[in-house]
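Of the protein chains in this complex, one is absent; all others appear in place.
Chains here go by letter, A, B and C, matching the order in which they are written, and residues are numbered from 1 within each.
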Amino acid sequence: MNSPELFCPEFALLLGALLSFACAAIGTSARTAWMVSLAAAIIAVGTSALALPYEGQPFFADIYTVDAFSQVLKLGISMALLFAIAIAQRQDSTCSQARPEVHFFFYLSSLGMMMLVSATELLTLYVALELSAYGLYILAALHRRERIGSEAAAKYILFGAAASAISLYGISLIYGATQTTYIAQIASSGGSPLLIAGIVLTLAGVLYKLAAFPVHAWAPDTYQGAPHEASVFLGTASKVAAVGLLLRVLSMAGSEAEFLRTTLIVVSVLSMSVGNLSALFQKDFKRLLGFSAVAHAGYLLLGLLCFSKLGAAAAIFYVLTYVPIVVCAFLVISAISTNGCNPSIASLAGLYKRSPLLGLVLLVAMFGLAGIPPTPGLAGKWFLFSAVIENGHLWLVLVAAINATISLYYYLMVVKAAYLAPPEDDEGEIRLSPTYAITAFVAIALVVFMGFYPAPIWTLASTAASALF
Amino acid sequence: MTLEGTLLLALMLFCFGIYAVLARRNLIGILIGVELMLNAANINFLAFSHFIPTDPAVAKIIVLVVIGLAAAEAAIALAIILKLYRQRSSIDVDAMTLLEGTGAEEASDE
Amino acid sequence: MSSTTLALVLLGAPLVAFFIALVVFRKNHVAAMATVLLGGATTCACALTLLATKAGAPAEQASRAWLHAGGVDIHFGILLDGKTLIMGAAVGVITLCVQVYSLSYMSHDQGRGRFFAFLALFEWAMLSFVYSPSLMQTFVFWELVGLASFFLIGFWHKKPSAIAAAKKAFIITRIGDVGLFIGLILLFQTAHTLDIQTLNTLSFDASRIELITLLLFVGIVGKSAQFPLHTWLPDAMEGPTPVSALLHSATMVAAGVFLFARFHPLFMQAELTLTIVLCIATFTAVLSSTMAMVATDMKRVFAYSSISQLGFMLMGLGAGSLFAGYFHLTTHAIFKALLFLCAGAFIHEHGTNDTVAIGRNGGRNQRIITLGLIVGGGALAGFPLLAGFFSKELIIHALHDKPLFLAGAYLASFMTAYYTFRVIFLVVFPNKDSAVEVEEEPADSHDDHHGSAWPMHAPILLLTAAAIALGWFGDSIATTLGLENPPISIPEMAPAIGVALAGILIAWFDFGRKSAPQTGFVFKIKPLYTLFKNGWYLDAIYKKVFVGAAQAVAGLLFGTENHVLDKASDGIGQGTLQIGSATTMAQSGRLPVYIGVAVVCFAAVMIVLGLEIMR
Partner (left out) sequence: MSDLPILSIILFCPLVAFVATILLPESKATAIKSVNAFAGLVSLILSLIIWSQYDKAAGGFQMMEDIPWVSEIGIHYAIGVDGISVVLTLLNAIVFFTGVLSMWTLEKRVKEYFAFMSLLVFGVFGVFISLDIFVFFFFYEVAVLPMYPLIAIWGSTRKEYSAMKLTLFLMVGSALLFPGLIALYVESGGETWNLVTLSAQGTFSKGFQIFIYPLLYVGFGILAGMWPFHSWSPIGHVAAPTAVSMLHAGVLMKLGAYGILRIAIGVLPLGAAFWAPTFAFAATVGIVYGAFVAMRQTDFKYVIGFSSVSHMGIVLLGLNTLGVDGTNGAVFQMFAHGVMTALFFSAVGFIYDQTHDRDIRNFGGLVGQIPVATSFFIMAALCGMGVPGFASFWAELLVFIAALKVFPLMGIAAIAGLIFTAAYILRVLGKAIFGPKNPKWDHLVEPTAFLTIPRIILIAVLLFFGFVPSVMLDMIGSVTGGR
């Protein structure tokens, strides 16, 4: 199949981007812009779902591949987008003049991400990488409290630019080693030290997107300083895209994966350890989630470093289930945030009483991140660990599992704050808007369903993985 | 010029770029460092394309696209730096430490 | 009714009575007491019928598998042979006597319903123990009599001393139980059966049987209060006197001896064990007699005497004479129960345990009780022609070729006669002018809420009669057991009689004659007196050494738990948090540092890659 309809999820996003740009341009209210955007996002999710079985190459041969792998991740990206836009209904932390405009950047960035997971040629990949990043850079700067917003954005973009420059340098080495930019050709070219060096350097930008050590340091700062809906988008869609990107990049190594694997093992262990250990002391909830994102990047890498179908499938499964879990966490943040202040852990006090539903959402989120059933966190870890052990790294699983134990501490501290401490006197009940309530129910339902019955998602993930291996 | 020589030149440029990124306290200085790194990569592309017989169009297209992307990136970065400058009257990287540690200090801001 | 059914009724009645009394009639004392009494009477009747009908008949056994799992095969049932029939009848009769007696003795106690319930529990456990055909069943009920003993000693649970005594009794006997338990398991591993009759026909590897019998004997030492585990029994006198009469003299403490008699053939195979048994039994008999000579508390005197008499029984059994030991077991059960019931009657009337005080307060005016005391005491002392005389003669006869132990037996029986008649003389011939001090004055408020007299007098009279008569039934008991009653010539008896009479004479000199000082000769030798009075300091030593050691170990482990194990896990947690705090600080907010870390890491990877390539 070789026709424009292969490109339809991207078209849907493009449409959304245009519509929301139009809304921003003609100066509609934030609410109208949100509704338009939400509608477009629903369409995008629908199209992505419809486009799941598509396969083919809509443009020049081998530049842009539509296959099960890309389509599954695109669905994940569009779901993340939809959730982020749903959460953007409140926009408590976004500076007021930018409120109608965030949607455009969402769409732009998601478009970049979708292209990212389909790109099978290095230049396309690099362009998509940049495209997905630009929107995020701007989103990060839109916090209502401008000092932290612009600082977060400045750190994000400068670090990001440096990382992508390193990546580009790496790409140039890959090009030098293989005289081609097509991933498929590179993979079959037979390895050389230069190629490996190139891939390692390319990882800089890729790991940056994933927020993995050693290019992780932006994550907590940016999560904290960005508006809530930007943080959730950053934490979900970006992670999904990063997994896709990473799998594509690593596939270039072909049979010469041993050095990369060793590198990635170190990266993975350090990511989860640094992420989890640093999260132990956080007081700001969003910052805590930033570190938790670093730790989860470490878990995801476990699957990726296996260079096996099981590993890839496990990583895709993990990241797909990770989306609604993180959404749950940010939903709570956005719902209880007042005057653009980031909620601290302590400010969760009495949440169970102020809003039982939010309490439950938070519980699901924390259990999900910690990998406690009946959330899919357990199944996700289980699959990842299975892949790693299949690869023969028993001790790595032990390290990861102990890390999960450490992480439980701070997740439980959050639960404790929400469930044990009585509410402050002046804080009354939290009223949720219908959108938030529906989002909460959908997210919980998704999480619990996937927790009890992971089979459908696993089927998706494993189909996706079999497109690569 | 040999391939090795050109690559070495690019590497040096790349290292200068990194040095600028790390050592400059001015945000714009850092941005320039990044540009240097990008251009180092560009030189690499051209060098490989020149010295190794292959389709010469590829490298040129890449370089052109990258230049475009770099410009766009610089635009966004400058916009953000400008915003930062408006609030703090400073673009010193050492002043950007509002977000750090446990995140507890954030509450005392403003 | 077949004898098996009869035995089932016999065993079932007290159990049913126990449950009904404890659960159903929890608030209705009279009904509870009546139920238990009914059960006791049924049991007693059954036991006597069984004795009458089955005596001399071949042993009969009925059992059913209770537990069959893996290599373990446990049968519960009934064994009817001479030993069980006699012991069962004794238990049945004495229990009924004690129950009747308690009607009056406990008539005003708040918890008398519960008391009777526990008596029924005890009776059930004891009889199930006695009639047991397998060692497993024996052990189960061995434990349960211990439990009943715990509750009955601690019956007055508000008295800290009673609770302490109950605790002590339970724990010390449990030390013995552990030995028995291990012995039981070893025996099972060796013989693959616990059936008593089968076991007794087997012969074992010599070292194995020594070990097993020794372990069994550890259990016996605990239950029958032999040195070194005898210290619980005197303290057990904290319980109500009927309990002392039933459990701690007549029946429960005799369980150990009964067990020995049960496995007599096994013990006979173990030379070394027998020697140890004899040593311990003789030593115990002498040891506890010395303590009895100086005790002022009437119940304590009898308690020490129980220990000593149990030692006698074991001496007889250990010397190889099953009949001697068993006969003494039977007679002792009767006359010691009698003595305790008498002591209880005195205590009940005068509100004191002190023998001297009871005498001065007019103890001898209770004629029937005093008669019981004299007859029982005489039997205990081995006064010719009373029950204890015959059985003791048999034991001494059995020891004739073991001069050392024989000497011990003479010494012990001399002291027995002395301390027994000391009690009798103090009650019968009180001397208000003597210098002896009363340790516990009679209770002032002479409360008149004593129950009617007959429930106390009837059992005492019955037992008095038995104590006089039982000695003459040696032959029939021997027949029932399937043994011979060896004839003993008068000259053989002479030394023992002489020793006993000498003891009585000296007691007369010290306590009985007019203007007797009423302080014994031992009292004049201070060091000995102090030693005996304090029970040879064994209690103190145990407390210091064993209890102290256990406490010390507990303290050590307690400290380990709190300061090592607990701290270790907390320490790991704290350490993790410390590292976390460091990594948190590393997130300094400074962009050049962030990028620098990344650059350094990538540079490092590239260098490693370079080295890898060069290799």
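Of note:
In the analysis below, a residue touches a chain if its C-beta (ideal position, glycine included) is under 8 Å from a C-beta of that chain, and two chains touch if they have at least 3 such contacts.
Every value quoted in this text rests on a predicted model; they were computed, and no experiment measured them.
Considering the whole complex, the hidden chain is in touch with A, C. Touch with the chain omitted from the figure is made, among C:60, C:143 or C:539, by C:143. Touch with the chain that is not drawn comes from one residue among C:171, C:502 or C:586, which is C:171.
Considering the whole complex, the residue from A:57, A:185, A:386 or A:435 that touches the absent chain is A:386.
Mapped onto chain A, the interface with the missing chain covers residues 310, 352, 367, 372-374, 378-379, 381-383, 385-386, 389-390, 394-395, 397-398, 400-402, 404-405, 408-409, 412, 415-416, 419-420, 453-455, 458-459, 462.
Contacts to the hidden chain, counted on chain C, fall at residues 65-72, 139-141, 143-144, 147, 154, 157-158, 160, 163-164, 166-167, 170-171, 174-175, 177-178, 181-182, 185-186, 188-189, 550-551, 553-555, 557-558, 561, 565-566, 569-570, 573.
Here, only the chains that are shown with their structure count from here on.
Ranked by distance of CA centroids from chain B, the top chain is C.
Each chain gets one centre point, the mean of its Cα atoms, and the points for chain B and chain C are 93 Å apart.
Per-chain Cα centroids separate chain A from chain B by 24 Å. Chain contacts: chain C has residues 584, 587, 589, 591, 595 touching two or more partner chains. The residues of chain A that reach two or more other chains are 154-155, 158, 162, 166, 220-221, 281-282, listed in rising order.
Chain C contributes residues 573, 576-577, 579-581, 583-584, 586-587, 589, 591, 593-595, 597-598, 600-602, 605-606, 609, 612-613 to its touches with chain A in the complex.
Every residue of chain A that touches chain B in the complex is listed here, in rising order: 123, 126-127, 130, 134, 137-138, 141, 145-148, 150-155, 157-158, 161-162, 164-166, 168-169, 171-173, 175-176, 179-181, 220-221, 224-225, 281-284, 286-288, 341-342, 344. The touching residues of chain C, when paired with chain B in their complex, are 584-585, 587-592, 595-596, 599.
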